[in-house]
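Note that one protein chain is taken out, while the other chains of the complex remain in position.
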Amino acid sequence: MNDYALPEEYGLADLLCCAAAREVQDNEVVFAGTGLPMVAIMLAQETHAPNLKLIFEAGTLDGRPPEIPTSVGDARCEMGASRASGLYDAFSIAQRGCVDLGFLGGAEVDVYGNVNTTVIGDYLNPELRLTGSGGNPDINSFARRTVFIMVHEKRRFVENVSYITSPGWLVKQWPGGDFVHRRELYGSAYRGGPSAVISTAGVFRFDEASGRMYLDTCHPGKTPTEIKEMCQFDLDISRVQGDTAPPTRAELRLIHEVLDPDEIFIPKVKKG
Amino acid sequence: MNDYALPEEYGLADLLCCAAAREVQDNEVVFAGTGLPMVAIMLAQETHAPNLKLIFEAGTLDGRPPEIPTSVGDARCEMGASRASGLYDAFSIAQRGCVDLGFLGGAEVDVYGNVNTTVIGDYLNPELRLTGSGGNPDINSFARRTVFIMVHEKRRFVENVSYITSPGWLVKQWPGGDFVHRRELYGSAYRGGPSAVISTAGVFRFDEASGRMYLDTCHPGKTPTEIKEMCQFDLDISRVQGDTAPPTRAELRLIHEVLDPDEIFIPKVKKG
Amino acid sequence: MATSKRITLQQAAEIIKDGSSLTFSGFTIWRRPFAVVYELIRQRRKGLHLIEVNGGPQTEFLVGAGCVDIWESCWVGHELYGKYGANLSRKVGNKEMIVEDYSHAEMMFRFAAGAAGAPYAVTQTSLGTDIHNPDYDMLGKAGKRDGNRIPQHKYVFTEDPFYGAGSQVLVPAAKVDIAVMCVQQVGEEGTVRVNGQYYSDPEAARAADITIVMAEEIVPEEYLRRNADQNTIPSFEVDYILECPFGAHPTGMFGRHDVDGAFLKDFYGRTRTQDGFDDFAREWIHGHDHMSYLEKLGWSRMLGLKANTALNYSPRTGKGGK
Partner (left out) sequence: MATSKRITLQQAAEIIKDGSSLTFSGFTIWRRPFAVVYELIRQRRKGLHLIEVNGGPQTEFLVGAGCVDIWESCWVGHELYGKYGANLSRKVGNKEMIVEDYSHAEMMFRFAAGAAGAPYAVTQTSLGTDIHNPDYDMLGKAGKRDGNRIPQHKYVFTEDPFYGAGSQVLVPAAKVDIAVMCVQQVGEEGTVRVNGQYYSDPEAARAADITIVMAEEIVPEEYLRRNADQNTIPSFEVDYILECPFGAHPTGMFGRHDVDGAFLKDFYGRTRTQDGFDDFAREWIHGHDHMSYLEKLGWSRMLGLKANTALNYSPRTGKGGK
């Protein structure tokens, strides 16, 4: 399996997709959002996790789509599914504690793994209103682990997000708004939290006790110091384990020939 | 339609069935329990209420069973139904306020229309444990009107039932257990209450303000005084409207030739 | 693909330990997992805690056999074939078991809450009845409200703060160790397709920690997945599966066979006393396995119950034997 591709053979989206796929363990119940996470999960299913159970928020349970769906409500999600129903089912399953892993995205993330997908700027006087929460906080509240896939820009990796859409490790206790560990707030629903952020620069994890993010691996070509520079907060780079493993050639073949041949989510690297 | 049968042409069960059917209005959503109420509703459907919608507690909505079901969970309930689902659906529909009329039974009834189907004697030291509530209190809590069909014996028509399984017009307010009008307790779910008791002796209704039962009609052959004697409480007989209308010959034909030819719930009167 | 979920009838009963809390598929006299119930009686299981949306013959058999310590539900009987639960009535009268009464909708909402991972549900049903009488909190009186599997309160009363809708009763989520289901079809990976009313099966399966599915037939998973919108319970909610034709008898199954009313009537008539129950159990349960039980029932009886596939039930007229 040490068939790693050379840097010129893959793109950043390939790297992210493979890194995400490696977060999945076999037999897990995985909650997927639209886009790159779908490709990553299907890649895991085709490689080391053939028995993972895929749940889409709109209500398809344990589906095996033959083409990448364009949204979780897509008719493609139902191909080979164990059950097609609705959102009440999907969110009940999540709240009941049946979900091991969720893949999510975000516009901003802070040092505690809090994510914002709602608004840029002040909520009451927004610079830009975004899509809103969707199921991001719900999956993140209930899954044992969540993985965020994000574009890495300094303005997106902040000390505190302007609006917490999705709960990280330290969250706000209302009405005061003081930060507390999510363990204190979630009671019986506390099962874990964000376990990784996979950005376009590296892979980040969290210290469960302090709730703070640290750098785990750097994407090939990036150094820890460079990545630290790309965060507004003081990133812990003392635990770096080296480089993010590149895609294998087998994974690249699966992505581009089987899973996303039409480059809907993952562009092919132009040769020569 | 003045084709009334003569006393020797029908039995008590026929009379009860027809009296019950006349409580139904066309286009109503009707919640039916097992037994005679099913026959009564289907009789109404075949006569003056062709557009009534029949709901069975186990989860068949707007069904048109061709044979009398033996229970509300019966496969027969689903014939011609608009939807077959489950109890969550049925009780949600009831709580949402979609049910006009429910038919119920009871072992004991009191002057306020409270009904007991749980226990004879002291709950903590029962003489006889009965079936328990089933959906009796649920339908009775939420329907606009409920009609009880009961065997009339003096021990069953009591001042206060030993255990309120199903709420009448004056009910207990906990923790104290003082009687209050159900209007005070049910808030937005207050839509009405027991509208009639059809016993083997007569038809009884309730004064909505005082919550007390009064005699409406006597079954042919019974007098108000006789019926008053058959109750442990002081029955108001001042509002009697005369005799309960007997079945018509057309109704009897429907009951015995179409609806219940096998005499599962309604025996045929032996001729000569 | 993954490890097989198939087990035997005997293994299914063995998963249910003395003291387990348990619930079932079905409704009163329909789709009850009788073959497993019989096996539990044969294995002389003790101290079961039944939490049922509604009871039925399965309750009566387990209670009569002395397997049950606690019953939380709202109704027990045999519908047309026996108007109340004589075994349960006897044991309650003798104070040999605890009965905790809720209303039917309350039991349903308790399971819906458990299935949704919520600790309780809010409803307005049964206000003002003795079901809410604080003196009748039997698990509380018995000192069993540990807040773990048995909630700290039977009820909590509150008011609606949002719309002024008035008094509300909070009912605790049902938490159950094991759900035993009896359905028409299950796939090799656990996908369940119920035909006809699904009653409270989806909620029961999801509220339980372990779900055992006994089916008329185990079918290729791929067959069920061709029409995902017709399936009832997803694969990953089912832990064990077994095939057991007529495993619901004497209760009925939509599209397969009717209720065996004569059998239930006989049971009801003969088991008013403990001696009567023991005699019935000797005749029909102990010393039998599922095949010898079917042999004893015989072809004529079972063909008489067989559902017409166009109607999904056995028509009362037109049976050859009648």
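In order of appearance the chains are A, B and C, and numbering begins at 1 in each one.
FYI, a residue touches a chain if its C-beta (ideal position, glycine included) is under 8 Å from a C-beta of that chain, and two chains touch if they have at least 3 such contacts.
All values derive from a computational prediction rather than experimental measurement.
The chain not displayed here makes contact, within the full complex, with A, B, C. Across the entire complex, the residue among B:Pro7, B:Pro50, B:Gly121 or B:Pro175 in touch with the chain not shown is B:Pro50. Of the options A:Leu12, A:Leu130 or A:Ala245, the residue whose C-beta touches the omitted chain is A:Leu130.
If you put the hidden chain back, the residue from B:Ile93, B:Val109, B:Leu170 or B:Leu215 that touches it is B:Ile93. The chain that is not drawn here is touched, among residues A:Leu43, A:Ala94 or A:Val109, by A:Ala94. Contact between chain C and the absent chain runs through residues 113, 117-124, 147-148, 151-153, 156, 160-165, 168, 170, 172-173, 175, 194-198, 229-230. Residues touching the missing chain, restricted to chain B, are 27, 29, 50-51, 53, 60-64, 78, 80-85, 88, 91-98, 142, 188-189 (touch as defined at the top). On the side of chain A, touch with the chain left out of the figure occurs at residues 34-35, 57-60, 67, 70-79, 84-88, 91, 94-95, 114, 118, 123-124, 126-138, 141-142, 163-167, 171-175, 177, 180, 182, 185-190, 262, 264.
In this section, only the chains that are shown with their structure count from here on.
Averaging C-alpha coordinates per chain and comparing to chain A, the farthest chain turns out to be B. Among the pairs B-C and A-C, the greater number of C-beta contacts is found at B-C.
The distance from the centre of chain B to the centre of chain C, with each centre set as the mean of the Cα atoms, comes to 27 Å. For chain A, no residue reaches two or more other chains under the stated contact definition. Residues of chain C in contact with two or more other chains: none.
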